[in-house]
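What you see is the complex with one protein chain gone and the rest in place.
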Amino acid sequence: MDRIRANFDKQVFMRTLGAELISWDKGFARIACDIAEPHLQQHGYAHAGVLASIADSACGYAALSTMPDVAEVMSVEFKITLMRPCTAKRIVADGRVLKTGRTLVFTEGAVTDSGGSETYATMTATMFCLMPGK
Amino acid sequence: MDRIRANFDKQVFMRTLGAELISWDKGFARIACDIAEPHLQQHGYAHAGVLASIADSACGYAALSTMPDVAEVMSVEFKITLMRPCTAKRIVADGRVLKTGRTLVFTEGAVTDSGGSETYATMTATMFCLMPGK
Amino acid sequence: MDRIRANFDKQVFMRTLGAELISWDKGFARIACDIAEPHLQQHGYAHAGVLASIADSACGYAALSTMPDVAEVMSVEFKITLMRPCTAKRIVADGRVLKTGRTLVFTEGAVTDSGGSETYATMTATMFCLMPGK
Partner (left out) sequence: MDRIRANFDKQVFMRTLGAELISWDKGFARIACDIAEPHLQQHGYAHAGVLASIADSACGYAALSTMPDVAEVMSVEFKITLMRPCTAKRIVADGRVLKTGRTLVFTEGAVTDSGGSETYATMTATMFCLMPGK
């Protein structure tokens, strides 16, 4: 599972956001991010794109953890629902695999505050398993 | 329509990404962004979250341009489909209103290269019209 | 909660499909349907539209159960993911409310076999609370 960490460390955009890979397991990944001025939209909430970026990555790593070692993961599509304005100082995105297949992996994600008491967004995402030479 | 520009300038996250509001009109908005190292995911493509962030903002401003002057816009949900890896040096996100209502505005968006010849992603987004005192 | 039953009985399309409202509670609804020849697509599986119709209704009734008595419910949008071909003789769709608001109610649904051991589809749906005179 070290490849999840190694892969995350190559995602420069996660560094740009200040996001950290907190934990992962087969079919699961958690990413957290401290929210500060650079993440905000016009009303002072975390931008929907910040939540989407982190949740998409959490779903992607959850998916990758169920794929063969040589596989790469690509997002096919995701839908995010923004249930309430995100006022948290730190957000946590959990990604979970619902079903893994040879080509597609179906995942869901949620973005909460660091205590897990408020859910700001939910996601469903389809991930593609890219095998070398294909 | 100056409020579109004024509103965009308050979205700190757009500055973080280096995104620019290029043009807007009633029911339309265009945002562009030069892609560089900080936007990349692990394969060297622009991260899905970058495309989603910019397309969501373009859809949001397209929606806002059809709302009463005192209204604020909030994203309810969006779905993005990532049709091909984004290798462009500069991307353009267009947002368009499909139907505007008193409470909800339905929009669609597309992310292309700066010439508009390759489409990297399409989006459909539901926007909420928030009136003061509600 | 009798209005859930009364409302369901007015949904002629549910009768066309042979769907039954099995149970409901605040924030939850379950609809079941025996699958037969009229529901099939070209490979002999239940058509995606059958699963979507029943899941959408389950989400709608889950939402309605959290709204004021005089309110009506309308679907704003839903996304359905078809995780595996549906070969069940009887399907069950559960709808659950994730967050209820004054105007929008966010829900999720799942379509399983009657024993709940196989999940054929998952849904997220946004429902609108329509108040009289609005």
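Residue numbering begins at 1 within each chain, and the chains themselves are lettered A, B and C in the order written.
One rule holds in what follows: contacts are C-beta pairs under 8 Å (C-beta built on N, C-alpha and C of every residue); 3 or more make two chains touch, one makes a residue touch a chain.
Predicted model only: the values in this text are computed from it and were never measured.
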Which of B:Thr16, B:Gln42 or B:Thr124 contacts the chain that the document leaves out: B:Thr124
Contact with the hidden chain only, please: which chain A residues? 76-77, 79, 103-104, 124, 126, 128
List every residue of chain C that touches the chain not included in the displayed model. 7-8, 10-13, 15-17, 37-43, 47-50, 52-54, 56-57, 72, 74-82, 85
Touching the missing chain, which residues of chain B? 79, 81, 83-84, 98-99, 106, 108, 119, 122, 124, 126
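Everything that follows uses one rule, which is that only the chains that are shown with their structure count from here on.
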Can you give the whole-Å distance between the Cα centres of chain A and chain B? 20
Chain A and chain C: spacing of chain centres that average the CA atoms, whole Å: 28
Among the residues of chain A, pick out those that touch two or more other chains and give their numbers. 79, 81
